[in-house]
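Only one protein chain is missing; all other protein chains are in place.
Note that the chains are named A, B, C, D and E in the order they appear, and that numbering of residues resets to 1 at the start of each chain.
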Amino acid sequence: MTQAQQPAVSRFPVPELKDMPEDIQARILEVQEKSGFIPNVFLTLAHRPDEFRAFFAYHDALMEKPGNLTKAEREMIVVATSSLNQCQYCVIAHGAILRIRAKDPLIADQIATNYRKADITDRQKAMLDFAVLVSQKAQEVGEADFDTLKQHGFSDGDIWDIAGISAFFGMSNRLANVTSMRPNAEFYSLGR
Amino acid sequence: MTQAQQPAVSRFPVPELKDMPEDIQARILEVQEKSGFIPNVFLTLAHRPDEFRAFFAYHDALMEKPGNLTKAEREMIVVATSSLNQCQYCVIAHGAILRIRAKDPLIADQIATNYRKADITDRQKAMLDFAVLVSQKAQEVGEADFDTLKQHGFSDGDIWDIAGISAFFGMSNRLANVTSMRPNAEFYSLGR
Amino acid sequence: MTQAQQPAVSRFPVPELKDMPEDIQARILEVQEKSGFIPNVFLTLAHRPDEFRAFFAYHDALMEKPGNLTKAEREMIVVATSSLNQCQYCVIAHGAILRIRAKDPLIADQIATNYRKADITDRQKAMLDFAVLVSQKAQEVGEADFDTLKQHGFSDGDIWDIAGISAFFGMSNRLANVTSMRPNAEFYSLGR
Amino acid sequence: MTQAQQPAVSRFPVPELKDMPEDIQARILEVQEKSGFIPNVFLTLAHRPDEFRAFFAYHDALMEKPGNLTKAEREMIVVATSSLNQCQYCVIAHGAILRIRAKDPLIADQIATNYRKADITDRQKAMLDFAVLVSQKAQEVGEADFDTLKQHGFSDGDIWDIAGISAFFGMSNRLANVTSMRPNAEFYSLGR
Amino acid sequence: MTQAQQPAVSRFPVPELKDMPEDIQARILEVQEKSGFIPNVFLTLAHRPDEFRAFFAYHDALMEKPGNLTKAEREMIVVATSSLNQCQYCVIAHGAILRIRAKDPLIADQIATNYRKADITDRQKAMLDFAVLVSQKAQEVGEADFDTLKQHGFSDGDIWDIAGISAFFGMSNRLANVTSMRPNAEFYSLGR
Partner (left out) sequence: MTQAQQPAVSRFPVPELKDMPEDIQARILEVQEKSGFIPNVFLTLAHRPDEFRAFFAYHDALMEKPGNLTKAEREMIVVATSSLNQCQYCVIAHGAILRIRAKDPLIADQIATNYRKADITDRQKAMLDFAVLVSQKAQEVGEADFDTLKQHGFSDGDIWDIAGISAFFGMSNRLANVTSMRPNAEFYSLGR
């Protein structure tokens, strides 16, 4: 398949790497080196450099931040909420990351289809119940929900993290659906 | 992991193979020989022999029947509708079958997350639009929906097939969710 | 009104009785003898003999099976869930059967409009709460729902029965809506 | 069954006829003379004389008003919208009135379960589409909906009538559900 | 802006004051004298004198009635439920009245956007929870809801009031959306 025949990465223009601002090039080359390929979210958002920078700064602030939630748990939140938002890119790309982080080849597909039936702890189910509530009906969140999380050992800081990840990926899901952002073929089999 | 530590196949009792009626044993041995393992839907439903027999007779009548829908297209219907019903077993097991039938390692995950963004034809999208309508709001199906399908070349017989598969797996999705039917580990990686 | 002017039984072809396979003819003649007329579900599904056979085998396995649920209670499940699925055939035909089974001319219309206000026991309300949950949101069914049912005296076997009937008629409702299956005029007044 | 054992007309107090204001007594005796029984909506609302008077004044302004909608068509609107609101009293009582007005024993049950499959004209279906839209999503009503109705021959005055009836019975449905207003046994069989 | 250029009060005809029945004229002049302007709901409904009379009789019976709910609390119910029904006229007009009745310039906007976050008492939140339930899902109202209200000190009479106001304005919201009833400019700033 020639370049021209490959399915589009995004329905919006995708700049050539060489035409991108230097800091964005650098970030992309770094992820490429680490992963072996360039995840399409980088190419899609490079169309809007300022939004690219803010997006990944926000992403890193939530996903790389130290805290009580493990990296795998953060990815669980992404997969569970993105699946309900029917976001192909986020479920497939973060499903791969979840498999790797959790060292579990089954977990991502379980959570993507119905997290209530996944091989996770009760604490993780409570975490996902809250993440899904924030994603679907944040207007109804109240102190009773915080109390439930605290009974499972989550601190106020953890609760902010869960809500922040759910809210940020709710944005990301909408952008991916509007841009028809295509998951890289590599993601489908990573970590299986 | 010993037998006792393995996660349950179903939250209801699962009989030993040797205690099942002969015809059910035969069907299960046949599928085991063909697939190399026993899909858990057979073990779960064996708890109720008469329902087992009717379920698989119905399944075969819809999925093995000759007709214009390819076997891969029938599986697309199963995956798209089961995902909206959040049925872990059906999405994971039939996702595997879809990958094999379509000889495409990406198609199942694409359809499971958002079939509108999948690498399928416009005709297949129309098929899935209808299958999803039957699954979610069958009460609103009307002649305009049949006309759209006919413009894509579907016959009345094909329309019955699409509706039948959507309706049958709507039942199956509910049974799998109530029984917490567990997808076999083998399904996750088949056809990738 | 001549035959030709009568409203269609189904929007799909309906075979002549004499052209049907013998076993299907036999089943239809048996029900006609017992009821005095041929319920249209038999004529509609006769268009697809294999599906006809599987459908009624499944129906009988759930509705004729011995167990703790009375025959009237099984019909209550059909009427409550079919009404939410807006299935004209199932509400009207099974409403008639419910009136007869329960020897109560009011019960079917009460349950069809709002089962929470019907003249039924608390145990029957819990049964219908669960049947409706399976019908509308089976993905959310969990152990708390089983516990509630057990507090009302339902066994695991009863729970399977309730879920099975709800799921089977969810399929039937979709088929009836897609085929525009017409309730026989006789059903409207039976048992009143 | 003694008085004490009869199911309650309303979960709120129901005054004795002799204790009601004279004008309300008069209205009730008039309807009793005409119908042969006192519909429970009169007894339930008599608990609140001012609301009783306003309710029936409004009811009569919409239902007895001359205009292009036939009396049967007005009742169709009541039955279709009340069924979606799961109002037992309104579906059962106005179902009876619809059967009588339309001189058709089947029409009420058809419309109550799925008006799209009822034996009504396309014009009546358009009327019910609009009535249901007003009942379920009035915020989305726009000029395109008015245009559709005008193509079916409805005037602006008719459109107000349809909307008014849908809106008024939306109120009535909510009152009936909150008061657990019980349909009189007589309604179930009237007009069949 | 000349009269002709002003945005329409209603998409239906609005009669001249002098052409209205005398009692309606009188009511309108009375409200104009009190408020300094004629709220558009009076002009919109004057197109239908009988409905006008019943509407305002009903309104007064619920909103002017003595009882435990303060006038401000009644307006809270109107604002919370009308906002969920996306009724521009009711939120803006009754928002103004609420600010005046509660002598609080912030309360109406708080309740219109999310009453759960408003500066109100727990008792008032329980009142609005019930009002919203009646407005959105009255079919699910049951004794548990009454018990909650009673724990907050509401009597059966208060409960009827809350439900009545919610149901009446549910009707009003639908009429306002269908007629595109325009809020008077005066309402936006009243009581701020």
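Basically, a contact is a pair of C-beta atoms (placed from the backbone, for glycine too) under 8 Å apart; a residue touches a chain by one contact, two chains touch by 3 or more.
Computed from a predicted model, the values in this text were never measured in an experiment.
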_Chains still shown that are in contact with the chain withheld from the display_ = A, B, D, E
*Identify the residue among A:Q110, A:S135 or A:N184 that touches the chain left out of the display.*
A:S135
*For chain D, which residues reach the chain that was dropped from this view?*
139-140, 142
*Could I get the residues of chain E that touch the absent chain, sorted low to high?*
7, 83, 86-88, 91-92, 95, 105-106, 109-110, 112-114, 117-119, 177, 180, 182-183, 185, 188-189, 192
*In the whole complex, what residues of chain A lie against the chain that is missing from view?*
12-13, 47-48, 50-51, 53-55, 57-58, 60-62, 65, 85-87, 134-135, 138-139, 141, 156, 159-160, 163-164, 166-168, 170-175, 177-179
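Note that only the chains that are shown with their structure count from here on.
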*How many links in the shortest chain of touching chains run from chain A to chain D?*
2
*How far, in degrees, do you have to turn chain A to put its CA atoms on top of chain C, rounded to the nearest 5?*
120
*Would you kindly tell me how far, in whole Å, the mean C-alpha position of chain B lies from that of chain A?*
28
*Separation of chain C from chain E, taking each centre as the mean of its C-alpha atoms, in whole Å*: 44
*How many Å are there between the centre of chain D and the centre of chain E, using C-alpha atoms for each centre?*
23
*What parts of chain D, by residue number, touch at least two of the other chains?*
86-87, 114, 177
*Hey, how would you classify the chain contact layout here, line, ring, star, complete or other?*
other
*Could you run through all the chain pairs that touch each other?*
A-B, A-C, A-E, B-C, B-D, C-D, C-E, D-E
